[in-house]
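Of the protein chains in this complex, all but one are displayed in their positions.
Right, chain A next:
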Amino acid sequence: MSSEPLLRVENLKTQFFTDAGTVRAVDGISFEVHEGEIVGLVGESGAGKSVASMSLLRLVEHPGEIVGGEITYRGETIFGLEEGPDGELREREDMLSNEAVRDRIRGNEIAVIFQDPMESLNPVFTVGGQLREFIELNRDLSGKEARAEAIRMLREVGIPDPEERYEEYPHQFSGGMRQRVLIAMALACEPSLIIADEPTTALDVTVEGQIIDLVDDLQEKYGTSFIWVTHDMGVVAEICDRVNVMYLGEVIEQAPVDELFHDTKHPYTQALLNSMPRPDRTVGELEPIEGVMPEAISPPSGCRFHPRCPDAREVCQRVHPEPKEVARADGYPHNAACVKHDAFDVGYDESPPLEAEPRLTAGTPGGEDGE
């Protein structure tokens, strides 16, 4: 961690207050994004990746709310709490107002590419009109200049005949072309950080490949940082510099990409990698991860992964591991939240193994208290 990071997220907690109870969708995650790098946010559906990325823009939808932690972008506080005189938590003085986040951060500084290119564009406005609106809103360009810039960006993302396509409506574009339009929107606002929320999940594999190559080229050209949200380890390997693996609202492993793949430190990450087909390994059968991810409304005690973990021991039911540095690579720490590493020293080695069959559901004995 040489220079000051572009974005720093510290112990971020986002919760949803539903009738059934409080859902701890994001439960104390920390990570950093540096200038010019692509940081992966990986995990299964429901791990809290999208909620985490929307929290960065303070766009969590009702009944969700950011309840704790700190988000700092280039020294400005997007979110931060402090203790008031009577012990109550209150928003910090230097936290940006709603208007400031809307006018100065969203689009200008941090742009988003959403998952579903079919639904993300407004069906009743032309593609060019929508692109121009965002450019006018987030840059000092207007009218003709904004239009010219929009056309330039459409060309930049590889849309043929951008002048004609500018006047067309989203339904006249294919899925891959629409995703290119969304990428053009993000880049056209000249942000320093782009959150790509599963941008290729809805596309077929060949188009996915093209889009990833495109982003790779443009990232190099513009030097924009990315947070790449995905469940696909293959995409991670291809595009990311550093990776955060999320499980049930927590970041359980954090490392530079090569380190993560070659020296995996968390059993969940290992399980994710084993469950994925890899051209460099011939296996008879893929190994799925046993069970399903429990719900974030009542996470298992101790380590949240222990009901599905092949390495789980008795101690894993009791001790909730915070991520700790277990190795170092390229000047970055390799953090993992698993007590089997020496850094934890809670008696994993002496602890008896949990009985073979991993449990399939969330309701584990030992109560609800995960912290």
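Couple of notes before you dig in:
Definition applied: a contact is a pair of C-beta atoms (placed from the backbone, for glycine too) under 8 Å apart; a residue touches a chain by one contact, two chains touch by 3 or more; residues count from 1.
To be clear about the criterion, contacts and distances are computed from a predicted model.
Name of the non-displayed chain as stated in its UniProt record, restricted to "FeoA domain-containing protein", "Binding-protein-dependent transporters inner membrane component", "Acetyl-CoA C-acetyltransferase/acetyl-CoA acyltransferase" or "Multicomponent Na+:H+ antiporter subunit F": "Binding-protein-dependent transporters inner membrane component". Within the set A:Ile29, A:Val42, A:Cys189 or A:Ala271, the residue that contacts the chain not displayed is A:Cys189. If you put the hidden chain back, the residue from A:Phe16, A:Phe31 or A:Phe134 that touches it is A:Phe134. Shown as candidates are A:Pro123, A:Pro160 or A:Pro352; the residue that touches the absent chain is A:Pro123.
Taking the complete complex into account, residues 57, 59, 102-103, 105-108, 111-112, 114, 116, 119-126, 133-134, 137-138, 169, 171, 182, 185, 189 of chain A touch the chain not shown.
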